[in-house]
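Working notes, beginning with the structure itself.
As you look at this complex, bear in mind that one protein chain is not there, while each of the others sits in place.
Our next item is chain A:
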Amino acid sequence: MDISFWILQLLNALQLSMLLFLLSVGLTVIFGLMHFVNLAHGALYALGAYIAASVAASMGYWAGVLVAPFAVAVLGLILYQFLIKRMRSSGPMAQVLVTFGLIFALLDITRLIWGDLALALDVPELLAGRVSIGGIEYPVYRFFVMAVGLVALVVLHLMLTKTQLGAMIRAGVDNDKMAACLGINVERLFFLVFCVGCALAGLAGAVAAPLLSVVPEMGVDILIPTLIVIVIGGLGSLKGAIVGSLIYGFVQTFGAVFAPQLASVMIYVLLALVLVMRPSGLFPAKGG
């Protein structure tokens, strides 16, 4: 195992982390702000991949990547108005169950529309090919995935820390009642954050589509890693989402190198350890 092997693993880990980050950041901010557990987040991701694949088939890759987040955000808007708004005040079990029902329903709806067969989405010409770094060849598209994650991270970070909207969101996460008392329209904030979270899930799906085959179960498969990321990182914080994603990506990738048998068990052991030692995750949004 020479140095290029390790660079390759490092890149793989980073790429997985960034994809997970795109997914988990929406979920974690929705939870942090609204205390709402949206298990259907993975299903929205799958939907994003499907929409991107079908749009791309007729109008090219870039159209697909642009349309998917918007379409998924519109779906999020509908879900919010009809379902999630009413479930806000109920306990975690009711929320888990309703969104579990949504997983079932959305899974079958994708099957009804697109069928059981896997769809493929080709990498655009611009991003096809490979670059060589340190003696290895790595697909450009994977760098693109990393870049998208990184851009999302920077934009979200700047928005949360530098803008007034970001300050309002942070206030809402910290204490929504107090924020409402200070004249912030928390209800509208929730709505906005929910739609942005959904759009990010759609974007993640669209970006991931060329890497993986687009199948109905992809949403269920990605859900558990996403949940692990946000629970390890701490619900509600951007920092938690990125740290959690990196931890997951690296443990999964390097675990598979060092102990192939134990790789997938290891991440759950880590999760259990975090839950026991620091039940609210490594970087919870609220103090404590």
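One rule holds for everything that comes next: contacts are C-beta pairs under 8 Å (C-beta built on N, C-alpha and C of every residue); 3 or more make two chains touch, one makes a residue touch a chain; residues count from 1.
Please note the rule applied: contacts and distances are computed from a predicted model.
K.L.:
Between "Putative ABC transport system ATP-binding protein", "Heme exporter protein D", "Amino acid/amide ABC transporter membrane protein 2 (HAAT family)" or "Nitrite reductase", choose the name on the UniProt record of the chain that's been left out.
P.N.:
Looking only at the record, the undisplayed chain corresponds to "Amino acid/amide ABC transporter membrane protein 2 (HAAT family)".
K.L.:
Tell me which of A:I3, A:A63 or A:A94 is the one touching the absent chain.
P.N.:
Of all options in A:I3, A:A63 or A:A94, contact with the hidden chain holds for A:A94.
K.L.:
Please identify, in ascending order, the residues of chain A that touch the omitted chain?
P.N.:
These residues of chain A touch the chain that is not shown: 31, 37, 83, 86-87, 90-94, 96-98, 100-109, 111-112, 220, 224, 227-228, 231, 235, 261-265, 268-269, 271-272, 275-276, 279-280.
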